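A single structure is presented below for examination.
Shown here: the complex without one of its protein chains, the others still in place.
Right after this comes chain A.
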Amino acid sequence: MPAKLTGRPLIEVRQLKHIYRSGGEALKGIALTIDAGEMIAVVGRNGAGKTTLTKHFNGLLRPTTGTVLLDGQDTAKLPVAQLARTVGYVFQNPDHQIFHERLFDEIAFGPRNLGLRGDELTTRVDSALKAVDLTDYRDRDPGELSRGQRKRAALASVLAMETAVIILDEPTSGQDYQESEQIMAILQELNRRGHTIIFITHDMELVQEHACRVLLIDDGKLVIDSPPRELFRQEQALTSAGLRLPPTAELEQRLAAFGIHSDAGTVEALAASIARRSSQITARDSFKENCSGGAAACQ
């Protein structure tokens, strides 16, 4: 269910501040807009304000000051139930959202609240379970699943809502490589079908491979809002925000001084560039060796 193309941003955040009851100022004035169909990574150290920010997008938190508009409407004035139809949220800790004793019922909870019944409900739930590879556990107690499986169950319960926006807090932590790839493939596919995807992560390789835009949050402020490649050029800003360059980006930058370039951001592209450069150098050296005019003429 892609959002209607209204010409206005899907999410608009204006001078958002959030102060927790304990007195901690978690967000110190954030402004940004998100268009329908974007795939955005939110990065930053633990406690930077990533989760606090994204919880404002579906009304789990309300601004202390400032506003958050969803499709032009002030989220402070919309009931949470209505926000939940547009913005799905997958928590970092799956146990914060799983509460049924049968996995099917867990996944069916949201769609049931939307009024789905019968075959339509069953189809919705079963396709969500299939997407996260948990069909075999359909009638089991979610409590019996491993933490990684419970994380995918939590994702399925949000997938089943088919919301226009899906927010995920560290969707791949605790998942193995294949499971991570599988989750990201699901999100890419949803994004291709028009869903807006916003995911929080510490994994810079994930950002490099899957995000079109990255928001770097540090100390409650939006420090950088750019495509991943541009973020990776600002190593200083990254490290001072507690993050690291992904290894391929770091290698690429260090090798750039030697004429190596890889726009694809993969080790294969780097290796190909090194091979080309290496053969150019070999050709030049053999020309120099065979040149009768002396070294000076060849420089």
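Definition applied: contacts are C-beta pairs under 8 Å (C-beta built on N, C-alpha and C of every residue); 3 or more make two chains touch, one makes a residue touch a chain; residues count from 1.
What we mean here is this: contacts and distances are computed from a predicted model.
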item: Protein that the absent chain corresponds to, by UniProt name, given "Ferredoxin", "Autoinducer 2 import system permease protein LsrD", "Acetolactate synthase" or "ATP-binding cassette domain-containing protein"; value: "ATP-binding cassette domain-containing protein"
item: Residue in contact with the excluded chain [from A:62, A:130 or A:244]; value: A:244
item: Options A:31, A:212 or A:267, residue touching the unrepresented chain; value: A:267
item: Missing-partner contacts on chain A, residue numbers; value: 44-47, 92, 146-149, 170, 173-179, 202, 204-205, 242-244, 246-248, 250-251, 254-255, 258-260, 267-268, 270-272, 274-275, 277-278, 281
